[in-house]
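Every protein chain of the complex appears in place save one, which is left out.
After this line comes chain A, so read on.
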């Protein structure tokens, strides 16, 4: 255990691009590495990924462990897991972080089993105790009502998957220096038991909410599907994307992929309108990192006001129509169009 040193981040690559969560983890990992006074490394697997290593360094890594192999072209548990386990056994990191994406979770679960170590799922807060060199990975428990800090005292590496969009990436710095270590990995296509036959993109679905600059989200307070039309109207006026709470989705006012929160999307738009939303913790975890939050609720004690930058206490059916008119005037004044694409 004493010989395990250094913080590792799994770098997830899709279509030649690094997933945002991996960059966020380099940012979070940098802080842990500085606290423990150890290097931060990115683990980069794929085919023709050498050019990506520079980016990993720009975003905070001191070292990139790279495996470039045709068998690693597309993510497959068995291939990636073998490569990662071989690297971890050789270089012995003390902390190893992965994005809580389908691939990140899948890989981390398999690697943890082979390395016989602990793995904390869906972490939303990370810290480290520098004396004990213990990773403190905190995550929502029991449906998000409470946070639990998970520790792994006697096994190394200490591993965690971390939810996208809760950590902050550093500003990329092109002058940063780092080392790229290329690993020879022995993999044979003929030994693989799985094959990716086809990748189908459905870009219109969740990408919308996740990338939206402005979101207008509505809750049960809109009364019924008809009342919820006001949410759509405001969104249309200001070129925003519509989202909602789980209760709204379960009532059938919105499709599943427009749910925001713990069991839905995590969003970080520039502006987030929360209208007729009480602000239950499961909803708030999915939107609290928005830059500007405007809440409209008739209950002055609604918890949504605790996260709102500006909170309007009142009836949405009186406020929103007037707001729509004001925005229409403003847009006209500014040139007639509002757009984020």
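Quick note on the criterion: contacts are C-beta pairs under 8 Å (C-beta built on N, C-alpha and C of every residue); 3 or more make two chains touch, one makes a residue touch a chain; residues count from 1.
Basically, contacts and distances are computed from a predicted model.
The protein name that UniProt records for the chain not on display, among "Succinate dehydrogenase hydrophobic membrane anchor subunit", "DNA replication and repair protein RecF", "Stage III sporulation protein AB" or "Electron transfer flavoprotein small subunit", is "Electron transfer flavoprotein small subunit". Even with one chain removed from view, chain A keeps its contact list with that chain: residues 14, 19, 74, 77-78, 81, 101-103, 105-106, 108-110, 112-114, 116-122, 136, 139-155, 193-203, 205-207, 213-214, 238, 270-271, 281, 285, 288, 291-294, 300, 305-315, 318-319, 322-323, 326, 330-331, 334-340.
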